[in-house]
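Got a structure for you, questions after.
Omission of a single protein chain aside, the complex is shown with its protein chains in their original locations.
Up next is chain A:
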């Protein structure tokens, strides 16, 4: 433990309203902590700058699922284990439960939340590619009210999001209109478990008379934020899968991604493997 924990303070109000009030009264002073599986790592390593923490852990108002005929609403406080156990998600939105299943370890999944995974803003996080493929929306709350925006506009730049200091991520909404879609998700990590992804792709697509009429692709570790691959999608719309369209899609993918060399992999490797994963998906259509 490289931090002096006596220098830290944690409050744990019992209701969402009370939390939002504290955030409103002193914006910039409190940092939300949900499962703590990101923040505790920083604390252990002696690099957690924020000294005042406000706990969201296990708050019923954030740890919920609501299923309507059109959508599934997932509270930001739902854990990966909650998600893996949810029957509608595992049957209809399995890209997300898949992603949850290979996030960290079982202990991590019992503690880590979907909200924490998103707000933390890592380009390598496991749930964002699935959320992008499903075209999720996110609902943000504060004492000023709530707003719902497409998840694809949530991340602004590396680890920067649209969240205001007094605002919390409340829930994530996934539409259920997926009849006829083929789906794909693959994480290429540093090992088979307890791995941060070197590259990951989640995608869904529907074809009509052999041509792709709808496609959405989400990717991890290819840009400074989790990324929807819009240009790649465009290159494939209304196309049939042929060697030529695959080649065009591969080059579109390379044109809209900016992978980097880092401690886990190389930019060249990431780009090539991302294109291979895309191709693997296209072969299934």
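What we mean here is this: a residue touches a chain if its C-beta (ideal position, glycine included) is under 8 Å from a C-beta of that chain, and two chains touch if they have at least 3 such contacts; residues count from 1.
Note that contacts and distances are computed from a predicted model.
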{"item": "Chain not present in the shown complex, as UniProt names it (candidates \"CO/xanthine dehydrogenase Mo-binding subunit\", \"Cytochrome b(C-terminal)/b6/petD\", \"Sarcosine oxidase subunit beta\" or \"Phosphate transport system permease protein PstA\")", "value": "\"CO/xanthine dehydrogenase Mo-binding subunit\""}
{"item": "Per the touch definition above, residue among A:45, A:149 or A:244 touching the missing chain", "value": "A:45"}
{"item": "Options A:194, A:214, A:238 or A:255, residue touching the unrepresented chain", "value": "A:194"}
{"item": "Residue numbers in chain A that touch the chain omitted from display", "value": "1-6, 44-46, 188, 190-196, 198, 263-266, 268-269, 272-273, 276-277, 280"}
